[in-house]
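The complex appears here without one of its protein chains, the remainder shown in place.
Chains: A, B, C, D and E, in written order; residue numbering restarts at 1 for each.
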Amino acid sequence: MRITVCRKGHFSAAHRLHNPNWDDEKNQRVFGDCNNPQFHGHNYEVIVKVTGELDPETGYLIDLKILRDMINEHVLDRFDHRNLYTEVEDFRNLNPTAENIAIVIWKILREKIDKKYEIKVTLYETERNFVEYEGQ
Amino acid sequence: MRITVCRKGHFSAAHRLHNPNWDDEKNQRVFGDCNNPQFHGHNYEVIVKVTGELDPETGYLIDLKILRDMINEHVLDRFDHRNLYTEVEDFRNLNPTAENIAIVIWKILREKIDKKYEIKVTLYETERNFVEYEGQ
Amino acid sequence: MRITVCRKGHFSAAHRLHNPNWDDEKNQRVFGDCNNPQFHGHNYEVIVKVTGELDPETGYLIDLKILRDMINEHVLDRFDHRNLYTEVEDFRNLNPTAENIAIVIWKILREKIDKKYEIKVTLYETERNFVEYEGQ
Amino acid sequence: MRITVCRKGHFSAAHRLHNPNWDDEKNQRVFGDCNNPQFHGHNYEVIVKVTGELDPETGYLIDLKILRDMINEHVLDRFDHRNLYTEVEDFRNLNPTAENIAIVIWKILREKIDKKYEIKVTLYETERNFVEYEGQ
Amino acid sequence: MRITVCRKGHFSAAHRLHNPNWDDEKNQRVFGDCNNPQFHGHNYEVIVKVTGELDPETGYLIDLKILRDMINEHVLDRFDHRNLYTEVEDFRNLNPTAENIAIVIWKILREKIDKKYEIKVTLYETERNFVEYEGQ
Partner (left out) sequence: MRITVCRKGHFSAAHRLHNPNWDDEKNQRVFGDCNNPQFHGHNYEVIVKVTGELDPETGYLIDLKILRDMINEHVLDRFDHRNLYTEVEDFRNLNPTAENIAIVIWKILREKIDKKYEIKVTLYETERNFVEYEGQ
């Protein structure tokens, strides 16, 4: 039986959007307020969806406590109360758009979660703006 | 890299459900309170999901400010504080069920959004009743 | 022991804002889109808060099932899928603003709920616009 | 036209997680607090998604009032204010994990809902932990 | 400057409502499904509001991390994944209605939080049923 188990977590971070190959005028024009060199920030919500075969002995796909701890350790603790643009290694050469943050989270977890599972990441930047990535 | 970007918007509108090919008794039986000739209304929430290839230069799939403005101009401003049954051209010959409203929104945006993107529309009529349409 | 018990309910209704003592131009200027003669509508959420002395025998202030049924019968069934402006007696001579709807609900329940309790009504017209009334 | 219609419902129930083929020590180690023999409980939220061809005459995929009543009768009334572990026949030989509850709900509805529709069940055990099952 | 700081927490627990001084018939009549001897359960949400004078040096009323830890240690860890009716000392002689749970939480925190602050507790049993207690 193929089932999906989902876990939601939160982190608060600062960021700005900026492409170092462009001049300031183009960065400002493309990214608008999000380019503010003094940064701004968000309460991000991340939903990790893991899909695979149910284990009939436990009735679990994956122990949600273990999934929660993996997300806490490898994602939330790494990003929470950080400045994604200046402090987080994953974004040294990568613009911290919602799209790229979702992809980075997916890649981090893809390394940690058993390959027999598929993974999908949903990242809310605000309640109204969010992205989904499943590694394709 | 294939990714999905989502934007949520809101509009408040009046409607009633009615099939002009049926008599009043059948309309009342099928649509119940929703057939009330004096109308009723909802706060609709619409989520537009756009899927395609990430632009590596911006780190965007599509600029969410542009997507937001398209949804505002072509959907929310057209429906907000309107009576879908009597005032909105799209429903002149179409019953404004949640299903049909979602399909109309999808078609409006399909005209406006670049064909390289796939579009999916989720429409909440209430927190507990909602529909999804992706153009199939 | 003085405690407050709260119950939330929902209804969907159409309305328009209009003062019959004003001409159309003034109604349009003051009420804007809300004056649309074709109506619009909302999913209203109403929270009723009842305050009084705890009954030590039951551990209840008031049985929430009874409070729920009173709200359902006297408020939700009366307003749900109705046009407040044309169909609901309470607004025959009263503009159905969020403020007046909250006051009407408070008065309806004040008649039905034992005078030993205080009542407060919160009415959400949308998630972002809401009013509170406690009978003063 | 292929569309999806969704309905959300709620029930509150007690449960514990336990595998009768394991000794107490292993049950405690695997299920932790969820194994507590005195039970604990949740407010479960269930979303049922039904997919199929739109009926052009009604503008409905399926009448949401009928779908609501089916979910109420066959799922919510069966589980609400019950102890899933001791009282609900479906879990006599099945560990009431979120995964298994979702599968049971899917199977119950698969029996009741016309085979021309596809069904997907999402079950929230808490706001942060949820599962999805679509019968594969 | 007088300000209020609020913290929300969650716990999942089983309970039943029962008055040992009444016979089964009366318990069933008054408490209905909530009297089920096999228990049921909820995801409770608790909001603790603390009011007092702002500390101008920190800009805090009270350090929210300290308030969070107090709530976690003295309330959430004590009730989470427990059966309030059979396992939690506070309800040995007290019916675990939402009202009484809120009062118990208020009394626990009143012992722990400096008397210079006022405390108010809001307890959600479900999204639609909740109570407020402020120690009067």
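By our rule, a contact is a pair of C-beta atoms (placed from the backbone, for glycine too) under 8 Å apart; a residue touches a chain by one contact, two chains touch by 3 or more.
Please read these numbers as outputs of a predicted model, since none were measured by experiment.
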Left-out chain, listing which of the shown chains it touches: A, C, E
Chain not shown, touching residues in chain C: 17, 19, 21, 30, 32, 94-100, 102-103, 127-133, 136
Touch residues of chain A, complete complex, unshown partner: 10, 12-15, 33-34, 36, 38-43, 80-83, 86-87, 126-127
Residue numbers in chain E that touch the chain omitted from display: 1-9, 49, 54, 57-61, 63-65
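Here, only the chains that are shown with their structure count from here on.
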Per-chain Cα centre nearest the global Cα centre, belonging to chain: D
Centroid spacing, where centroids are CA-atom means, of chain C and chain D in whole angstrom: 34
Of all residues in chain E, the ones touching two or more other chains: 127
